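The complex appears here minus one protein chain, its other protein chains still in place.
Note that the chains take the letters A, B, C, D, E, F, G, H and I in the order they are written out, and that residue 1 is the start of every chain.
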Amino acid sequence: MPDASLLEVFPAPTDSPFVIEHTSEEFTSVCPKTGHPDFGDVTLRYQPKAASAGGACVELKSLKLYYQSFRNEGIFYEAVTNQIHDDLAALMKPEWIQIRTDWKGRGGIRSTILAQSGDVPEEWRRG
Amino acid sequence: MPDASLLEVFPAPTDSPFVIEHTSEEFTSVCPKTGHPDFGDVTLRYQPKAASAGGACVELKSLKLYYQSFRNEGIFYEAVTNQIHDDLAALMKPEWIQIRTDWKGRGGIRSTILAQSGDVPEEWRRG
Amino acid sequence: MPDASLLEVFPAPTDSPFVIEHTSEEFTSVCPKTGHPDFGDVTLRYQPKAASAGGACVELKSLKLYYQSFRNEGIFYEAVTNQIHDDLAALMKPEWIQIRTDWKGRGGIRSTILAQSGDVPEEWRRG
Amino acid sequence: MPDASLLEVFPAPTDSPFVIEHTSEEFTSVCPKTGHPDFGDVTLRYQPKAASAGGACVELKSLKLYYQSFRNEGIFYEAVTNQIHDDLAALMKPEWIQIRTDWKGRGGIRSTILAQSGDVPEEWRRG
Amino acid sequence: MPDASLLEVFPAPTDSPFVIEHTSEEFTSVCPKTGHPDFGDVTLRYQPKAASAGGACVELKSLKLYYQSFRNEGIFYEAVTNQIHDDLAALMKPEWIQIRTDWKGRGGIRSTILAQSGDVPEEWRRG
Amino acid sequence: MPDASLLEVFPAPTDSPFVIEHTSEEFTSVCPKTGHPDFGDVTLRYQPKAASAGGACVELKSLKLYYQSFRNEGIFYEAVTNQIHDDLAALMKPEWIQIRTDWKGRGGIRSTILAQSGDVPEEWRRG
Amino acid sequence: MPDASLLEVFPAPTDSPFVIEHTSEEFTSVCPKTGHPDFGDVTLRYQPKAASAGGACVELKSLKLYYQSFRNEGIFYEAVTNQIHDDLAALMKPEWIQIRTDWKGRGGIRSTILAQSGDVPEEWRRG
Amino acid sequence: MPDASLLEVFPAPTDSPFVIEHTSEEFTSVCPKTGHPDFGDVTLRYQPKAASAGGACVELKSLKLYYQSFRNEGIFYEAVTNQIHDDLAALMKPEWIQIRTDWKGRGGIRSTILAQSGDVPEEWRRG
Amino acid sequence: MPDASLLEVFPAPTDSPFVIEHTSEEFTSVCPKTGHPDFGDVTLRYQPKAASAGGACVELKSLKLYYQSFRNEGIFYEAVTNQIHDDLAALMKPEWIQIRTDWKGRGGIRSTILAQSGDVPEEWRRG
Partner (left out) sequence: MPDASLLEVFPAPTDSPFVIEHTSEEFTSVCPKTGHPDFGDVTLRYQPKAASAGGACVELKSLKLYYQSFRNEGIFYEAVTNQIHDDLAALMKPEWIQIRTDWKGRGGIRSTILAQSGDVPEEWRRG
């Protein structure tokens, strides 16, 4: 099941503001209603806090393992998106953070969910 | 015939604002004038109310069944679009909601209908 | 010859504002100068008045028959575009309306004509 | 109505074999069943007889006028294709000739008809 | 040689503002420096004056003949573009007018010239 | 008018067989029926005779000037194609030669003409 | 070596403001560090001064010869771009001018340099 | 290991402001966590200081060698991006500078990092 | 001028047959007729002789320098292609070899030359 304890961070390497984007094209969870697997892309975008303010970056392999922990979890798209947002926001306390999930067709319906918090710059607000 | 009682909701998973988009590429109804089938895409986009305010999300399988209930209904494009809008707005009482339908050619004419209500953010106003 | 009496309407299904777009890719009329046929696409876009204000929508099959009534009419591109605009504006008295025609090459020249009236939202003003 | 007398020829310019292809993207006739217009592309491909054997080529403007003479004719796709084939074959008596028609969607169905006669080279036999 | 007397107009069909665009892909003139032919596309875009104010539209066949009158003229790209602009502006006295020419490579250099006058709406100012 | 005396050759540089292809995208002549200009692409493909057998290659600038000599000639597509074929075949006496012309739309009809002689390899026979 | 004396001008044909763009895809110079040739595209964009103010346009063939004069010059990308900018700005004294160079890969690195002066309209400021 | 001493500069060729962009598609370093190689694109964009103010440009071959010095270094994406930014900013003291790295998939996750400083013009702020 | 002595070889690494293809997109020479530069792509494809039979491969940097030696040579397309073919065939004595050159437009004409010798496999015979 989703396990935020798998996530690891390393210190932000600088006090200068910069932006990080990680896109996973191999996310899968299970539909709580039908029991069938769901497949989607997950995009994480954030600006870490400054190094001198204790800024942190999520380590990439730990992020992959965290994503993999949803594999057999029965969970709605909306909940997946907000849980990833909340876990990573709590972990890194970034200046701003954005999670966008794009789900493959299920019963002929494609879905996209967008959750964000902090002061997201205008050019990224649509996800 | 169109049956809004098929629709089910689950509670919004968070108080944070986020956006949900579901696109169905397998919608069909019947032209009330000619009796021939119509085929189209239906896009639903909305921001649920906050969880603490009783916010709700439409469940995806129930949405599919609801869409399927139009299959043998004789109904104009314009009415389909507004009925879906009205049924889902009444069901979820979202912050804002948008329905866009794109219909395949009929007699050499392609059609698009766009209905929306609430405070739709500027970047999505064109549907 | 162009026959606006072929056009039929049905009542707008709602008081909420919404937008309707119909694109015909099979329009043909005749050049009044050379007598040769012209071929083009015709796009109609409009927002009907509210249902409670007597709003009306053009019925799609009647629109097709109306377009077909230009088939053997000798008429310039500019006049076609404005006549369709004027006939449909008089018929439906919509909040706003826009007609765009895109004509196939004639003597090596392709043409586009754009007529509109009412309060066309900024995002559609280019046709 | 279709009028083969509109067709004109000019003498083939050479005894050497060569191939001519004319593609019209502005063909229209009328469905004899529904009375609605049909729209399609017509491709003519042929090798004229040698000049010394009285070979002839169809003149392009006369071909356009001939195609236009189908404009208000109620006629099936299959009959259009064969009539064009037969009229042009009778007119030019070419080494070989091929007519291919590609029709726009009607009731969601697109159609292609291929008629040919004479010794069509292998590389063009599929139309 | 360029002959503006070939141009004909017909009265604008309406008092409502509308936009007309004609694109010729078969323009040719001659380089005054080398004597070799130049080839390009010419796009005319304008809004005629209102009908009640004596508004006029250029007739399409006359426009083709006017363009053909440059065929053997030795003239620079810049002068072609401005002469077409000036001739059509003088002829129609439109609300605004824009001429864009796109020339095929000459000595490995492709060129585009853009001339306009009147109150060109912002969305068309780049040509 | 078409002037084969403009064509110049230079000796084939080798006894080894090789293939040469020149494609002009700036060919124009005049329709003998309507007096309007025609525009097309002309592709020449050939294998020169061996150098020791007096093989010759057409010089590129002279080919351009030869093509330009058709600029104001009233001549059918079919005749243009065969005349270019015959002039170049007589000039160079190549092992094989192929001329393909592709003409822009005229009255809604696009045309392609293909003339060839000698032992054209199978892989190029369709032009 | 680069020779601005090759450049020729002709008087601007009008007092109306207009924009000229010339793109060369056949520029080559030599790397001053390695001695190897560099290859790139050069785009010139400018608005000439008004004719009555002595406005001038660069003649296209002279521009080609000027570009060719860099062929065997050892010179950095940055210097090429600024020298072309400065030579053409001094020659024409235009209202505004912009030079953009796009260089093919060298050691796995592609480069773009952008130099401009005068009042470049906002829509062209990115080159 | 990363060696900023490999970097060389040459004086900016002008006092006029201009923009330089170098894109390397052949960057590789090593993941400090797994020991596996990482592959990415590195884009450098900057405006040098004016020549009279001691402005400097990085020499292209030295930039390639500097990038190659990361080849066997174990270093996170975030640190690579900021180190390149910091080394080049310290070397050239440009008006503004921007480094964008785009990394190939690792464990099914693609990443992009963006670091910038100085007064980056609005049109380039998204990297 | 073209200098085959710049070419270096290294021994073929195996007795097994294999195929090598090198494509240069930065070839330039000079037209012997006009003195203007020509630009083209050069593709070399060959199968070396077996290592035990003294098979040889052309070294890539030497090939680049050899190509660069044509930079200021006045030479026809046909001669360039055959000289490269002959120089490389003499140098490596491969099982088979093929040279294809694709030249940018000159006077509106694009050209391709194909020279080959030895037993070229059927799948590569068109170049």
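Observations on the structure shown:
Here is the rule we use: a contact is a pair of C-beta atoms (placed from the backbone, for glycine too) under 8 Å apart; a residue touches a chain by one contact, two chains touch by 3 or more.
Because the structure is predicted, anything quoted here is derived from the model rather than measured.
Note that the undisplayed chain, when the full complex is considered, contacts G, H, I.
Between the chain not shown and the residues I:22, I:36 or I:104, the one that touches is I:22. Where chain I meets the omitted chain, the residues involved are 10, 12-14, 16, 18-26, 57, 59-61, 63-64, 121, 123-124. Residues touching the missing chain, restricted to chain G, are 36, 39, 104-105, 107-108 (touch as defined at the top). For chain H, the residues in touch with the chain missing from this view are 25-26, 28, 36-37, 39, 64, 68, 71-72, 104.
By our rule, only the chains that are shown with their structure count from here on.
Averaging C-alpha coordinates per chain places the centre of chain C 60 Å away from that of chain I. Each chain gets one centre point, the mean of its Cα atoms, and the points for chain A and chain G are 47 Å apart. Each of residues 25-26, 64 in chain G touches at least two other chains. Looking at which chains touch one another, you get A-B, A-H, B-C, B-D, C-D, C-E, C-F, D-F, E-F, E-G, E-I, F-I, G-H, G-I.
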